[in-house]
Structures are given as C-alpha cells and as structure tokens.
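First up is the structure itself, then whatever we jot down about it.
Note that this complex is displayed minus one protein chain, with the remaining chains in position.
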Amino acid sequence: MNMLTVSGSPHIHGDNETKKIMYGVVYAMIPAMLVSVYYFGLDALRVLLLASASAIFFEWVIQKYLIKGPVTITDGSALVTGILLAFNVPSNLPSWMVIVGALVAIGMAKMSFGGLGKNVFNPALVARVFLLISFPVQMTSWPKPHAIINGLTDAVTGPTPLGIVKEGLRAGQTMSELKPELPTYIQDLVGQMGGSMGEVSAIALILGGLYMLYRKIITWHIPVSMLLTVVIFTGILWGIDPQHYADPVFHLLTGGMLLGAIFMATDMVTSPMTHGGQIVFGIGVGVLTILIRIWGAYPEGVSFAILLMNAVVPLINRGFKPRRFGAKPGVDIKTS
Amino acid sequence: MISAVILYFIASKFKVYEDPRIDEVEEALPSANCGGCGYPGCRAFAEAAVKEAKENKSIESLFCPVGGNDVMKTVGSILGLEVKEQEPMIAVIRCNGSHTNSPSKVQYEGATSCAFAHALYGGEGGCQYGCLGLGDCVDACDFDAIHMNPETGLPVVNNKCTACGACVEACPRDIIELRKRGPKERRIFVSCVNKEKGGPAKKNCAVACIGCGQCEKVCKFDAITITSFLAYIDFQKCTLCRKCVEVCPTDAIWEVNFKPRKPKEPKPEASADKETKQVAEVTEKTAVVKDKEQQKEKKEEPKENKE
Partner (left out) sequence: MTGRLKTFTLGGIHPEENKLSAHVPIEVLPVPKQAVIPMGQNLGAPSKPVVGRGDQVKVGQLIAEASGFISANIHSPVSGKVLKIDNILDASGYKRQGIVINVEGDEWEESIDRSDNIVEEITLDAKEIIDRVKQMGLVGMGGATFPTNVKLMPPPGKVAEYLLINGVECEPYLTSDHRLMLEKGKEILIGTKILMKALNVKTAIVGIENNKPDAINHMTELAKGFEGIEVQPLKVQYPQGGEKQLIKAVLNREVPSGKLPIEVGCVVQNVGTAYAVYEAVQKNKPLIERVVTVTGKGVRKPSNFLARIGTPIKDLVDAAEGLPESTGKIINGGPMMGKALTSLEVPVVKGSSGILLMQENESRRKPESSCIRCSKCTYVCPMGLEPFLLARVSRVGNYEMAEREMIMDCIECGSCQYTCPASIPLLDYLRLGKTMVGAIIRNRKKN
C-alpha cells in the first residue's frame, strides 16, 4: 500500500474545472463561427484560425520564455480570447493586423497584468479598440455578407446598419427615409448584414448564450440587465421622436450588442462577483453603449462601454457584497 | 500665485515641531523597516531613540539588529550617549529532521503554509515538534538570508542574516532561535526541539535529542540543562569546548564552522546523518567564506581585527 495522504478537508471535489468552462465557451461560439464562415467565406476561416493560433502561440512564448513559469495554454483561455478577437474584427482584415491584435490581447491585456484571472480589461476588446484606433480604415471596411452557397469570395464592402443610421441622421435624414437602405429584422437575426465576424447573427449568438446558461457558465444577470437597459433607454427616445431615433429592436439586433451582452460583458474575470454588482454593471454598459451610439463620434459603442465598466468593476465589488447570513435580525424572539 | 501664498501660510502656521535629531538618526539607520528592533519602521525607532535619550539619558534598551554595533555607535554619537557593544546574533535552525533522518510516513497536500500544516497534524516524518518544511520562515525573511534546501526539506540560514527575528516569529513550532554568532562564526547548539521521551522521539527521527543527560553531565560550565527530555545549551555560558558534541549518542548536538577533529571510528548507525551534517557544515562554511570574500571586495575596511 502506498503512503497515505494527509490534507485538510474537504477530501472530495466537484466536477468544475477551468478547462471545462473555457471549452464550454468555445462550444457556445461554434454557431457564430459557422455563420461567419457562411456569410464571409474563407476569409473568415483565415481570420479565425490565425487569431486562435497566434493567441495560443503568444501565450506559450510569453509563459515559457519571458515569465519562465508554468505553461497553461491547454486550459482553453487563450483559445477563447483568440476566437473572440476574430469575432470583433471584419473578415477582410489583413493577416498581420490579426497577429498584432492577438499580441495585444494576450501580451498587453492579459499577461502583463499577471496572467489568467488577473486582467482588469477584457483582452479581446482591448485588442479590438487598439486595432480600431491604430488601423481605422481596415477596421471599418466591412465586407458585404455573401452567402457561401452563392460562390466563394466577393470583394465588395459596405457600411454596417449602424453606420448607415449614424451617417444618415447626421446628414439630416429621418429614420423612415433610411429604412429601405437597412436590412430587415429577419436579415439581422440570421446574420445577413455588414459587421464584424461574430456580431452579425443574433440567432447564432443567442443559441450560444442559451448553451452557456444551461452549462451554468454564465448567469442571466448581465445580459438581461444590459439589454433591458438598452431597450428602455432607446425605447424612451424612440417613443419621443421615432424619426430621429432608431427603435429598440434595431439597437438590439445591430452592431456588437448581442455579442457584447452574451460573450464579452459576461467574461468572468472582468465582471463583478455578485449578482447585484452584475446588474449594475449591465445597466452601466447599456447606458454607455447607447450614449456613444447616439451622441458619440463612433457608430458603435459596446466595446468602449464594456471597457469603461471593466475599470469600475473593482469599485462595484467593494460596494456590492453578497448578503451575509444572519445580517437580517430573526423573527419573533421570546426574551423572558 | 494666490494658492501658493495660502499654502505657505498654512504650512508655516500648522507646522509640527520635530526634534531635528530624529531626522539625523533616521539617516544613520539602514532603512530596512524590518521591525527587528521592535518598532514599526526605522522612523519610529529614530523617534523612540530621541525620546529615550531625552527622558532616560540612555538608549540601552534599543538595538538595531540590521545595522548592528556600527550603526548604534553612530546613533549614540548623534545623541551624545555611550553605547555598549552587543554580541552579533544569527538565526539558528534547531531541527535536523531531514528526509533521510526522519523519513516521510505520509505525504502532505495542501496550502504551502507551515502555520496551516501545524494546525493540521504532526508532520510527514511523524515528529510533532519538527520542521514542516513549507517555508513560512523563508517567506518572512526580508534579507534573503534563509532558503529551503530541497534535498533535506529543512531551511538553511546564510550570513546575510541580521537576526531581526522575523523567521523566529513566523515558525509555528519555535524551531528557530537567535543565538550568538560566536567567534569565527563558531556555534554549538542542540539541533532538536523534541520534548518526547527518548523511545518515541527516536522512532520518528534518527538524530533526535532523547534527553539522556550525557551532555549535561560532561559540561564543566553548567551551560546545559535538560527539561522535558530535551537538552538546551545556554550560549552565554557555553565556551565552545565541544565535549557535549562528542558525547551525544544521537548526534543531536551540532558544532558549526569548527576545524574537523581527528577522525574516530564512525558510529555505524549514525553514518547517514553525519553525512548530512557534514554537507550542511560545508555549505555553511562556503557560505561564510563566499560572503567574506564579497565583503573584502566591497569594502577596504580591515576585518582582520575581528579574528
């Protein structure tokens, strides 16, 4: 008989594992990956593979040669970051920019903070914003969705629905004038619209979200609070002046709203720890997104909104503690 | 401009008077802020020193272990007081329960914390007084003076030790003690803190002190006392004559940095641990020699007068 082990209790462990959580997120992203290849062709496949491979490669290089510590590339977190980075860029982005994005995401936003679990900002979003600011032209030339069954590549680019609305409203047009230029809601749901690779198909993203809810990887608090805030905020504006404000459904289905709500804002490392805090976080992201979309310079605000709220998370964690057992006094106690 | 003027007036009106000697004393201190003196930081020590000098006309109760006698002399001269020289001390690990001497009977899994393991059980080797080898002492040291030897599972103290006492406090089993460094860094101590009777003690560790009393009998200077089956050598009375080391049946008493004696027949059952002891002695010796060389390189100050 081998030597006995002595350790503190508990002596049993549940099924949870970091690896299982990370790969669960990867499985949830499969529908959106498939849709992106369907509408954006082999270019999308190129970006997906390149982003994932470079993210994993950079994490390996940094862990093995720079930090000289344990190498944890098999835990799936670099893969998740790679795929999310791919989801946040247009499918015609030059390869070298994708690699730079991966380096920024892993090296700057994740490793320099201390590695997994220690980063303050969502790595994929940091990379997206970095690329957006550094290469604004390439990051905003959106390829027109072109169903793969109709043939392979199509080099035509066009604006996103949000871009159309922003430019149009600025130019003095009203919503009803812009309507014919915008895709229908069905097209938005399915993914036949311009945009970055992962954000186009609402259905694919929602499917992924439901899978993650089932696997208990995310809870409903952040997506629901964020989307509800958006609906209410834009609903009020649209109710006041439907000609100059897009309706809530439009806001929900276009741009990175659903991608942000389901995959980016719910990132465990960079979101608050308690449900109360998460709801406040979601509300904050919703408000900031709409502020930027309507009054800001950019047509899309989700990335900035999430990064700004990431910065506030430590404060939220301080303020929102779980309910302590015994914090409320008991009921009806005899005292004599 | 206006705010600058306002700030100037506020600064001069609310200025707190401080004895300028506090700053001078603080300058002289090593700025390690280690707490070894018993005060929270070098500034607090400086304030206490000036206070003691004013109230009691003496700073005998204060000592900076990191700065040592040199620094205390400087502090004394700033305050215009005589300072007695104190013996330099070093932290000593009083356990030799290595993996060879006290082989593991179980394997431990859990937090790398001696404090935690101490509350959990006696130890992998079975001796409930012995070193747990998880490194709370190493974590506590601010001076890079103590490191874990992975082969033996015991900590080793090198010459950087300033006897600040952090490791002594960190050890949950009081294994580490501050003792005199001794002339030429020679020291003798009982490398065991096991208070069990001889039989059970020896069952768990080959080099345990069994409380047999041979050392106490042979010591001509009354330096050794036995309490609860454990011998203790008082370093104030010990003259380093080494008689106790020869007589100890389990090799529990260590002599450090002595020239090797005329070789005797090695005791058959103790050969394994003699090796360990010699390895440790050599490591310590080379540490001392290396350090001395570094010191010679750094300063031209003659240290020969100490020998």
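A and B are the chain letters, set down in written order, and residue numbers restart from 1 in every chain.
In this section, a contact is a pair of C-beta atoms (placed from the backbone, for glycine too) under 8 Å apart; a residue touches a chain by one contact, two chains touch by 3 or more.
The model shown is predicted, which means the values in this text are computed figures rather than measured ones.
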With the full complex in mind, choose from B:Asn69, B:Gln128, B:Asn149 or B:Asn257 the residue touching the hidden chain. B:Gln128
Which of A:Lys68, A:Arg170 or A:Arg324 contacts the chain that the document leaves out: A:Arg324
Kindly note down the residues of chain B that lie in touch with the hidden chain. 105-106, 109-111, 113, 115-116, 119-122, 126, 128, 196, 200
In chain A, positions touching the absent partner: 1-2, 4-14, 16-18, 20-21, 72, 75, 77, 115-118, 268-269, 273-274, 321-331, 333-336
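Here is the rule we go by: only the chains that are shown with their structure count from here on.
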Can you list the chain A residues touching chain B in their complex? 3-8
Hey, which residues of chain B end up touching chain A in the complex? 104-111, 116, 120-121, 124
